[in-house]
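A protein chain is absent from this complex, but the other protein chains hold their places.
And now, chain A:
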Amino acid sequence: MNLKSERRGIHVDQSELLCKKGCGYYGNPAWQGFCSKCWREEYHKARQKQIQEDWELAERLQREEEEAYASSQSTQGAQSLTFSKFEEKKTNEKTRKVTTVKKFFTASSRAGAKKALAGKLKEIQEAKAPSPSIHRQASIETDRVSKEFIEFIRTYQKPGQDIYKQCKLFLDTMSHKRDLSIEEQSECAQDFYQNVADRLQTRWKVPPEKVEKAMDEVEKYIMTRQYKYVFCPETTDDEKKDLAVQKRIRALHWVTPQMLCVPVSEEIPEVSDMVVKAITDIIEMDSKRVPRDKLACITKCSKHIFNAIKITKNEPASADDFLPTLIYIVLKGNPPRLQSNIQYITRFCNPSRLMTGEDGYYFTNLCCAVAFIEKLDAQSLNLSQEDFDRFMTGQTSPKKQESDSFSPDVCLGVKQMCKSLDLLSQLNERQERIVSEAKKLEKDLIDWTDGITKEVEDIVEKYPLEIKPKSQALAAIDSENVENDKLPPPLQPQVYAG
């Protein structure tokens, strides 16, 4: 009965199986009843429409935003120059978007796969929706930096004015040099730093400390503006390298502190705190726009590492301890766009800061760490090649050693739970062992009794107990006394009266 109704349930008419559009092919419920070809057409149409709508919405939002920005600018008045910059940025952004949309169309007509389409569309929607706010934020930051720079430069009076003029000039020239290769742009920036520093020193006779301070501000001012053109530019393969490093670090997720000989024990809460802070700092580096700020993040990260080592070892760390720990932190944190950041700092940081000083030292260490991670092999982790290959392909992972292998962000409860689980499994193992031992003992005992029984039986068999008839023997003894009746009668007690 039951079976019957089920059969009836899945029964479909031949006509229902065909494509809804009536092209004669079979349709598929996954394609809403269309055949694959018709579905693709329908889907494509719908998507195009939606893209168009999204595009219009984004444009409207942008227009509104621009208007709002323009009105706020006109109230501020003085900064009309930034507005033109802003305009330029917008057009730049727009052209980029158009190409993205184009890309999308070509991709979609070719691929057609529903999943890929949906994914791409989502990407575009996501990219479009928040972009106005990002722009606003960025321009707010640029404005803030400009304001600070102008205020700072005022304290330098005449040389300050000169620097300001130079900076404006430089930014202007750079806006015409966007087509140059990144290396040439970097050269321009380096030349500019050099010239400004020289000018301050020789022409304006500014003392070295003040030159240094001014140079920091100059770097901040120009790089905040240049950032989006020169960070991870499309003309280079920085992005590809980023992805390569990221993939590499992901593949190395199984590396433990012990393998790297990291002198840090995350068991100590203070140390694991420091490790978390160090990771946060190195990840934060990506969010900074000025090379010097990025360097400051690296330095902060390094200080936390030193503290972690100091607490663990109870003595100050040397470079022998520091580099492995930094490598471990980079592996653990997998900081975003690592190569891009390193390249950007190398190209656009004030060279005097990069080559010398503490910041330069820690930056060099980071470069070493990344270079090491790229080259890392079985030998450098003290593993056999087979083990390394197996870990890399994800076939196995090294046996987790107690809570050392926990990442520090795992909450205490989870750690406790894992420990308890460990303990339970150990107990379970022991119990099983006891049971099996007990069974063995039982068997031994049975065997023993059996053995003894058998032995006894054997002996009994071998030496059968022959019991001679008792009566006969006795008779014989008696019969031997043939002259029994010849013996005198036993003495009888006699009573003497007397």
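Please note the rule applied: a residue touches a chain if its C-beta (ideal position, glycine included) is under 8 Å from a C-beta of that chain, and two chains touch if they have at least 3 such contacts; residues count from 1.
Please note the rule applied: contacts and distances are computed from a predicted model.
Among the names given as "Ras-related protein Rab-17", "LAQU0S03e00210g1_1", "Similar to 54S ribosomal protein L25, mitochondrial acc. no. P23369" or "Ubiquitin-like modifier-activating enzyme 5", UniProt records the absent chain under the name "Ras-related protein Rab-17". Residue in contact with the omitted chain (choice from A:Gly33, A:Pro336 or A:Gly360): A:Gly360. Within the entire complex, the positions of chain A that touch the omitted partner chain are 190, 194, 197-198, 201-202, 205, 207-208, 261, 303, 305-307, 309-310, 315-324, 342, 346-347, 351-352, 354-358, 360-364, 367-368, 371-372, 375, 379-380.
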